[in-house]
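Got a structure here, written out as structure tokens. Questions coming.
Every protein chain but one is kept in place in this view of the complex.
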Amino acid sequence: MRQFPESKVLDIIQSIPCPVYAPVEDGSMVVYGRYEDGMTLRLDKIATDKTPKDILFPQWENLMHFRMEGKTIELTEEKRMEEDYVIFGVRGCDIQAFKVLDKVFLSDPIDTYYAARREHGTIVALACTSMKDTCFCKNFSVDPSQPDADVVLWLIGDDYYCEAYTDKGRALMEKWDTREAEDGPVEWIKGEIDKKYESLPFAHLNLTGFDGEHLMEKFNSPKWKKLSMACLGCGSCTFACPTCQCYDIRDYDSGNGIQRYRCWDSCMYSDFTLMAHGTNRPTQLERYRQRFMHKLVYFPSNNDGMYSCVGCGRCIEKCPMNLNIVKVIKALGEDAK
Amino acid sequence: MSVTNPNWKPKIVAFCCNWCSYAGADLAGSGRMSYPADVKIIRVPCSCRVNPMFILRAFERGADGVIICGCHPGDCHYTSGNYYARRRLTMLFSMLDYLGIERGRTRVEWVSAAEGAKFSKTMNEFVETITNLGENRKLGDIRCKKS
Amino acid sequence: MNSIKSRALELLSDGTVKRVIGWEKGEGEADWSPALFETAEEMNSFVYGDYAGSNLSKYCLKFNLAEGKTLVVLKPCDTLSFNQLLHEHRLNREKFYIIGAGCKGMKDENGRLLKCNACKGKDFEVYDEIIDDEESRKPLNVFDRMIGVAELEKMTAEERYEFWRGELSRCIRCNACRNVCPACTCVKCVFDNPASGVQSKAPVTDFEENMFHIIRAFHVAGRCTDCGECSRVCPQNIPLHLLNRKFIKDMNELYGDHQAGVGTEERTPLTSYTKEDAEPSVVHERGNA
Partner (left out) sequence: MQKIGVFVCWCGSNIAGTVDVEAVAEALKSVPGVVYSVSYQYMCSAAGQKLITDAINEYKLDGIVVASCSPRMHENTFRKTAEAAGLNPYMVEIANIREQCSWIHKDKEEGTKKAIVLAKAAVAKLKNDKPLKAGTSQVTKRALVIGGGIAGIQTALDVADAGYEVDIVEQRPTIGGRMAQLDKTFPTLDCSACILTPKMVEASQNEKINIISYAKVEKVSGFVGSFKATIRKKARFVDETKCTGCSLCMQKCPSKKGKDEFNMNMNNRPAIYIPFAQAIPNVAVIDPEQCIKLKTGKCGLCEKVCAAGAINYKMEDELIEREYGAIVVATGFKPIDPSPLNEYGYAENADVVTSLELERLMNAAGPTKGTLLRPSDGKHPHEIVFIQCVGSRCDENTERGKPYCSKICCMYTAKHAMLIRDKYPDTNVHVFYIDVRTPGKNFDEFYRRAVEQYGVDYIKGMVGKVAKEGDKLMVRGSDLINNQQVEIAADLVVLATAIEPDPSARSIGTMLTASMDTNDFFTEAHAKLRPVESPTAGIFLSGVAQGPKDVPETVAQASAAASKVIGLLAKDHLVTNPCVAESNELMCNGCSQCEKVCPYGAITYIEKEVRGPGVREVRRIAQVNPAVCQGCGACTVACPSGAMDLKGFSNKQIMAEVDQICL
């Protein structure tokens, strides 16, 4: 265990010899941006407005480029990430989200664009010594006091305590200006975090029944109609979600060539996975149901019980009509019966 | 701010209504009233056919200026087309101005079938305006820039 | 206003209406959602009050073809949207029972809603009955809604450009602004339509951000009632209403005052003209360059 004063955090970041992505201010919002001098660092922000998903799986990225020269076609593949970088100050929920994304992108066939980014990144996590009422991460096996990362930071008093857990993490931390620290304060703060979590309104949701066994029961519930009525079909929740991973692949023909890129898509959209015959989710009810069934039922039943919700609470904050996954869990869960 | 490319030549799209302005452009041709080759004309039935999306599309794809020519108000072949066009384009131009796009990149000119000389004069003026404004950086799509 | 709830329940119970669109309260103080009520039992959770900010007009589209009448609770400004939808033949008046609900200005967890600072008054444009009280009839303290637009107009072109790049570059194209907008009612939006040639799903470049917002503002120009929902719902806090208000300001100045959703005239400034209209060059001749 090492420690350094909170006031030195910028020095630490600036000493890192590769690009560092951290929560920074962008107007009235806090997003994960590449840290540069003069930016306002906001490590205190719980549930950043944009998630660190953007770094591993950006909203849009080029995949390849075609060019017609007369009547011949030339094809250039986009380069994969080759440069090391660090994501700094990630919370436990967002790290759990990386694991969800890994399940999708790193299982066969491996998504090489994602894999390269994952490989080159070193993750420095920050334990949640403060929380919001919208947090409910522990429901989904997230430990806010001990995120699973290369390096973990705990802010205790005026000092950051830090510990590396992987070779990558150790290599990174080696160069930091830190001093030896006791384990005691960290153990103490973990206990404090647990206590604080217990006081949150959504600390314990009843997830009984959200599994493959009850798939049809959940799917056919008459409650979806009322739950989904107010849904506008915008993509705010999906774009604010750290685990939503649907994308579309599109071509942009500039006339000088075609750029093939992928961009986030949203199951909330009426043209999502549109097929020649139309769409198999004709109304917002089906789309709304799809999103939550996927997070709470389909994903865990295909991935050894891992939910693809991490309890970060962003959808609670962002939905313009105040719809969210907690309402769905409560309405469809065992407690409602 | 921007480094001026010495080889840069303005790209100008002129939407001309079939009945007046396109004929005016033809008359400029028959009268050998020259204007720069940077102007390329797209024939539309009426100025009211010009969708703001076409204008933005032109800028997206690298146009430096877009001019819309139609019959003089009151002379529309379809009676009222240019009146609607006038309002729509006023609104679009105002919005572009509001977003900080340089004034002068867009223009509307009413050119009748008899006004070959006016057509030529207008195009010469417009090319000059655009040349002075320089390359369109604010409203282009970087993917369309030739590397 | 409990009387709205009891009246709605009465109409639902006696079969006048088949369903009610109103609000339901969630966990927190400000956690209100639009909700559908189809039974007397469901009506238990019906609420109306300070946090009923959302404009329910757009939800009516979902029930235009539904069996029987739908009761909808509309605030004064919401009735403009509803009426505009009637102008556009998007709604069938016969299918709705409108309770005009008195409004004292709505709020969210951060205080009075931005749109209520530009309150357009307490008149109901369309209704079956009005349920309000003394308090809700009082006019709100409002400021000139065009101040924001005027301030931008005073800037230089370069400043305006920087301002809008800063704002629009945050756009994530979640489409919340479009989907909440009661004027955006296309069955297939051009930006979702692969055949339109302008389909786009992500703001990949500056141009795509500009394109979407300019065209969206243009498509609703003259039809936008300035309900302010677009800015309210934007998860990226982009002041989208400033785009729509720019068109409203311009049209009012150039073509005479027009408030979308008022009266029975279906023509908007962009579907009408006069022979003496200003030339487009007026835009380039006025104010700051």
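Just so it is clear, A, B and C label the chains in written order, and each chain counts residues from 1 on its own.
Assume a residue touches a chain if its C-beta (ideal position, glycine included) is under 8 Å from a C-beta of that chain, and two chains touch if they have at least 3 such contacts.
Here the structure is a predicted model, which means the values were calculated and not measured.
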Please identify which residue in C:141, C:237 or C:271 touches the non-displayed chain. C:271
Residue of B:50, B:101 or B:127 touching the missing chain in the full complex: B:50
Kindly note down the residues of chain A that lie in touch with the hidden chain. 68, 70-71, 255-256, 275-280, 282
Spell out, residue by residue, where the missing chain touches chain C. 65, 87-90, 185-190, 193, 195-197, 219-220, 266-268, 270-272
Where chain B meets the left-out chain, the residues are 11, 13, 18-20, 22-23, 25-30, 32-35, 37, 40-46, 48-54, 57-58, 61-63, 71, 74-81, 84, 88, 112-115, 120, 144
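The definition used in the following text is that only the chains that are shown with their structure count from here on.
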Classify the inter-chain contact topology: is it line, ring, star, complete, or other? complete
Chain pair with more C-beta contacts, A-C versus A-B: A-C
How big is the gap, in whole Å, between where the Cα atoms of chain B centre and where those of chain C centre? 34
Centroid distance [mean C-alpha coordinates] between chain B and chain A, Å: 47
Report the inter-centroid distance (CA atoms only) between chain A and chain C in whole Å. 32
Show the residues in chain B shared as contacts by 2 or more other chains, in ascending order. 141, 143
Where in chain C do residues touch two or more of the other chains? 204
Mind pulling up the chain B residues that touch chain A in the complex? 61, 141, 143-144, 146
Can you tell me which positions in chain C touch chain B when the two form their complex? 149, 152-153, 157-164, 190, 197-198, 204-208, 210-211, 214-215, 217-218, 221, 243, 246-247, 250-251, 254-255, 269-271, 273-275, 277-284, 289
In their shared complex, chain C is touched by residues of chain A numbered 26-29, 49-50, 59-60, 133, 201, 225-226, 229-230, 232-236, 238-240, 248, 250, 252, 261, 263-266, 269-271, 274, 318, 320-323, 326-327
